[in-house]
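In this view, the complex is presented without one of its protein chains, the others remaining in place.
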Amino acid sequence: MTSPPPALELDGIRKEYYGNVVLQGVDLTLAKGEIHALLGENGAGKSTLMNILFGMPVIAETGGFDGEVRLAGAPVAFGSPEEAMAGGIGMVHQEFMLIPGFTVAENIKLNREPLRPTKVFKPFGNALRRLDEGVMHADARASLDRIHLDLSSHVLISALPVGHMQFIEIAREVDKSAIKVLVFDEPTAVLTEGEAETLLGIMRELAEQGIAILFITHRLEEVMRVADSVTILRDGQRVWSGPKQETSVEHIAETMVGRDLESDEVPVLAARDEKPQTTILEVRDLAVAMPGESVRGLDLDIRRGEIFGLGGLAGQGKIGVANGLMGLYPTTGSVKVNGAELRLNQPRESLNAGMSFVSEDRRGVGLILDESIEMNIAIPAVEVKSKFLRGPRSGWLKSFGWFDGTAARRHAESMIERLDIRTMGPSQAVGRLSGGNQQKVCLARAMVLDPDILLVSEPTRGIDVGAKKLVLDLLVELNREHGLTVIMTSSELMELRSVCDRIAIVTEGKVAGILPPDAPDVKFGLLMSGEAV
Amino acid sequence: MSESKSPIVEKIREGVIGFGMARWIIVAFLFIIWIVAALWTDENLGKMFGDCLVRTGMNGVLVLALLLPVRAGNGLNFGLPLGIVCGLIGGIIGMEFAAEEPFGIFATSEFLSRGWSGFIFAHVVALPLAALCGLALGWLVERVRGQEMMVGIYVGFGAIAGMCVIWLVIPVKSQELVLPIGGHGVRQTVLIDDYYTRILDHWPRSAEEGASAPEALLHRVFDFGTMEPVEAGNAKPRTRAEARSWVPHRKYTGFFVPVGVLLYWLGMCGLLALFLRTRIGVAMTAAGSNPDFARSIGIHVPRMRIASMVASTMLGAVGILVYSQSYGFYQLYKAPLWMAFPTVAALLLGGASLKKASVFHVIIGTLLFQSLLTTSLPVVNTLVKDSAYASSLSNLPEIARLIIQNGVILYALSRVTGGRK
Partner (left out) sequence: MNRLVAFLAANVVPIMFLGISAAGIIMADLTLSSVSSDVSERVFRNLFLVLSLIIPIVAGLGLNFGIVLGAMAGQIGLILIQNGKIGGLEGLFVATAGSIPLAILFGYLTGLLFNRTRGREMITGIILGFFANGIYQFVFLILAGPVIPLHAEDVLLTKRNLDGTVSPLMGLRVTMNLTMIEAALDYPLEHFAPDGWIRKMSASMFGDRFAGSIPIRFGGVKWATIPILTLLTNVALCFGLTWFLRTKLGQDLRAVGQDSHVAEVSGIRVDRCRIIAIIMSMVLAAMGQIIFLQNMAVMNTYQSHEQVGFYAIAALLVGGATVSRASIWNAIFGTILFHLLIVVVSTAGSRLESPQIGEYLREFFAYAVIGVTLALHAWRSKRG
């Protein structure tokens, strides 16, 4: 057999993080000149796989991995991204790794600048050799030409439109002479339609020049247009792999989401007797400028007394909805709570309207880490509801009512008992608690405001199984017994499907569709990929 | 490992650890100085302890002024000189009212210039001014997030330098204020002897000094030794033995508790501690500890930060008035230029950091730092008096102050990891 070895082979890749298996024996083969789409939900293991491929330090720091990576048939073990790059693997980043004040050529040649010879400064190695600007611009020109970008190499990056930056990144990777494998990580996410079109064209062309391309995306339609073959990961396993011709958008969507019958950590609820009907929250044309999770014109109607799920892939905007409703990021649109118009961008207004929020950013927004449990629960109540205060509570002196530590402590103690917070006492700093217990404190601090609507974002992220169940049970209990309306945002579709009455999938900042929890997998998969159901 | 101990032992253990290594070292060092002073110098220990208390009360309000900005997340307020300048303006304007024709337009008022009423009038002038300046400083600092301390330093320097020019041209008429040459502009140092020198320090006065009956009674309660306001501590002990004994010798100890100034300061500390437990105080602390958290519960974080700067500037103004009444002079022009730095160092020495500070840190820090400064200078001077190197060695305490003061600030700066990477 004389056929050349594939450009890249991943063979039985297995990786654990602290006993948590995130990749269980993944194989992947990438031929020269092939565009291979790598698909999967968040947490399916795509990023870990890329970290292994690029030799990111985090992998070695957490105990390395099992399996083998072969580049053009030869086993490699990269110790750092630099080594991987030297080995011929390139990455087009989702967030641009470009220096705005540098010219296009300087960026393309960053830290790989062609240098002029020197005699005088030889002892200093390359440090004091002059840059060879002629060669720099010539090389940059060549790379730009290779991807048909008609742009002067002397322009500053900061003067370019956002869409062009992606192309400069590609030009930089292409400029690396030994480039064999190029990874595109969600390259079209920030591009306009026309630009995305151009990008796909460039990908095809690069593939024809013999570069093997690994294409990570959520847009299945793009996969069907440019990819040669497809690999789908789910829960750290390769669940499907094959040529594009053997699959379809529906098939991919279903395979990506597919319910894993073995993982039944979360309770599946019995259907409720009567369906909630009246609208409590009416959202129209909501746009939230939350970096990385922007919402762009979203409409929603939440019914009183339901548990409403917001799902979708990371970066599509589901997280932005609750943050926008709470006034934490610049928001436009119209929101009506119980029929009354809500003043946006004013956290206090949202709180006064009866909304309360458990943030996805537990340690950043959710808690004051070096404050005690009791203060973390009490401070919101003091501020919003004038609870736990002695002395004047209204009138101009109301800011000077003072804090009733005993009442706050009593309340904290009761919450500790009710939520089973494992702690040494209410005066322990929350920073010392485990993730699950911190989340319980977050819930306690949201509940102390006696909300009508509870917004919960990623309530089970990074907490252990026992705590997960407790948190979800608590949400259901609050909903069923106290009639609280719950809007739950989660990346784990399973979780949403186990507790929600209805689930909206947010894709590209809009609601792609609303599904009942028992809808078939394929529908969820399609909505997540921006396809119509 | 965890053996059960009685709760009291445990409490004490926690207290000892919580007090912090740095502070124990300083306490130990202070004791060494005192022992050295008692054994090898003629220093009057009673007077020395009294001086420590005076200096503590004198600087205490200034240190207290730094508390709220730290709590609200503005870091160390190096812009303190702005408040100081406001306090000085209040003081000078008040004193001018003793002149025949204050500023050439008003009528003489002993009431507004001298005694308690004069001291209070200085506050009345200074505080609104300080509130305005604090508002401006807060507004500025809020717009330069991340560089608050840098901008603070230069606002402070700028305020002092700008005031230097203004002091030179102010048309004061009072003979005690005006520059001897030129006929306008204020002197470098203004003696406040006949106005309200040590008015706080020496409260309560004795009956002979014209105090009312309750005040005189209080005076007798706190009468540890020589209480004559001016001669306090000047009474020379006759023998070394007398000098060493700091047990109150009615006549010679010189030990003196500046009751009024300590009460004034500790009272303010208490008020601030209470304030921190009010709704707005809790909000301010939350805004400083975690601005995102605070915002998410509807606290207007910038407003809290600005408010903290207003309070700080106002306390700075009060601080310099308290400082000056104890010192006996208003020091104008460039004298307050460096005042922020030892003040900041005192707070940090008390155990505060760039992000955390409490009234306790203020009290401990001021007491320790000022005691250190007050006692080391005379002790070292006496010790090296006979050395051939006296002239150089006498600089040791000042050098040590520079190193400790800035070392403490540097340490605090390097302890918090920088925000952006």
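By written order: A and B. Residues from 1 in each chain.
The rule is simple: contacts are C-beta pairs under 8 Å (C-beta built on N, C-alpha and C of every residue); 3 or more make two chains touch, one makes a residue touch a chain.
From a predicted model like this one, the values you see are computed outputs, not experimental measurements.
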{"item": "Touching the absent chain when the full complex is considered, from B:104, B:171 or B:407", "value": "B:407"}
{"item": "Sole residue of A:82, A:285 or A:420 that reaches the chain not shown, by the stated touch rule", "value": "A:82"}
{"item": "Interface residues of subunit B (partner: the chain not displayed)", "value": "140, 143-147, 149-151, 153-155, 157-158, 161-162, 164-165, 168-169, 182, 333, 341, 388-389, 391-393, 395-396, 399-400, 402-403, 405-407, 409-410, 413-414, 417-421"}
{"item": "Residue ranges of subunit A at the interface with the undisplayed chain", "value": "81-82, 85, 97-102, 106, 110-111, 113, 115, 124, 126-131, 133"}
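Keep in mind that, in the parts below, only the chains that are shown with their structure count from here on.
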{"item": "Cα-centroid distance, subunit A relative to subunit B, in whole angstrom", "value": "51"}
{"item": "Contact set on subunit B toward subunit A in their complex", "value": "274-275, 277-283, 286, 289-290, 292-293, 295-299, 356"}
{"item": "Residue numbers on subunit A that touch subunit B, as the complex places them", "value": "326, 328, 346-352, 357, 359, 361, 364-371, 379-380, 382-384, 386, 389, 398-403, 405"}
